[in-house]
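The next block holds one structure in the form of structure tokens; read it before the comments.
Here the complex is missing one protein chain, while the rest keep their positions.
And then chain A:
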């Protein structure tokens, strides 16, 4: 299906591809992965970004194909998982728990990992340039750079301030730790401002999960402390679980509530950070002082994708059968940078998009028709260490040029404590299994 169209835009004909692949290159399992150096004529698949999307693409491509040469370009020598990083704030898990290296990818899956930053793509020569000067030729390029955090969309805010006294903490790392330490050190009865961004952004329930965890933290250490959620939206996913949980646990809706949530239409949207006065200004002109200020800025496709003309405006358009860029041939975009609605931007989705892409590339290498995509997303979120929830969605292919079609199911409020706890345990279980699935 769509195979003719698909091949038309490929730089290499199917015959050339097969020739490159070699006659003996049938797919076989990982046990068949050779320890010998990859043949000079082996197709070279280059992956920009070693996060969840990029690492999943590398590993799963190797599971499908023992012969191709796979290179991941990633500046950091270690990766810190974002799923689970809200739990670092109250100290329920450590950042160390979320840290992985690229060693397994290199040794077990024979992936070449270059710790450098990809800068530019030469689409004519099919080459990627790296900051330190290397130039890599690719047959297929998978781009998975994560999002750009648009600090400058908020007047007075910047990456420097986020790295300093105003952590956004929306990539797991030093800012996460800084936010934790600020909340622990906050004066008695102080206020934590959390400002979630407009849609779309990575992990939609995360700001509200974070508010829940911070409330639990305050309840333990600073019971007169408050959380003020100043929102750039009027609603949020899983609010059918969070709001009742907040009512029951933190007095939400009463005068003594630990959490106050201000919707955009009620003046919640933060437009300015007044760093010197430790305050934010909302769209209606009101100033809110905060002892801890956590602005989560709006997002766009990753810098690498934006600079290399892969985005239309804010996100990267793709053909959903194989996530090939509609702007440049032989390039695929996955993860948070994709204009993928109705798919949310989650690590789970990024990993499953990666599986679609590597199957499509492998099909093409073998001269087969590219298969039909099918994607599952399970958002498992927590409200506390006694309450978990899930949102499950399946995405089906709806034809060339069409977006994938979703069928979603958001679980309602769970009142049975045993079931609440089991859902929470499953959420924790999932995080562990997911880290192993991508990096081991």
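By definition in this document, contacts are C-beta pairs under 8 Å (C-beta built on N, C-alpha and C of every residue); 3 or more make two chains touch, one makes a residue touch a chain; residues count from 1.
The rule we apply is simple: contacts and distances are computed from a predicted model.
Missing chain, UniProt protein name: "Cytochrome c domain-containing protein", from among "Ribose transport system permease protein", "DRTGG domain-containing protein", "Putative ABC transporter ATP-binding protein YhcH" or "Cytochrome c domain-containing protein". The residue touching the chain not shown here, chosen from A:71, A:119, A:257 or A:392, is A:392.
Looking at A:93, A:130, A:162 or A:203, the residue that reaches the missing chain in the full complex is A:93.
Per the touch definition above, the residue from A:125, A:152, A:248 or A:432 contacting the chain not shown is A:432. Against the chain not shown here, chain A presents residues 1, 59-60, 63-64, 78, 88, 90-97, 99-101, 103-104, 173-174, 177, 180, 240, 342, 348, 351-352, 355-356, 359, 369, 371-376, 378, 385-386, 390, 392-394, 396-399, 405-416, 418-419, 421-423, 425-426, 429-430, 432-434, 436-437, 439-440.
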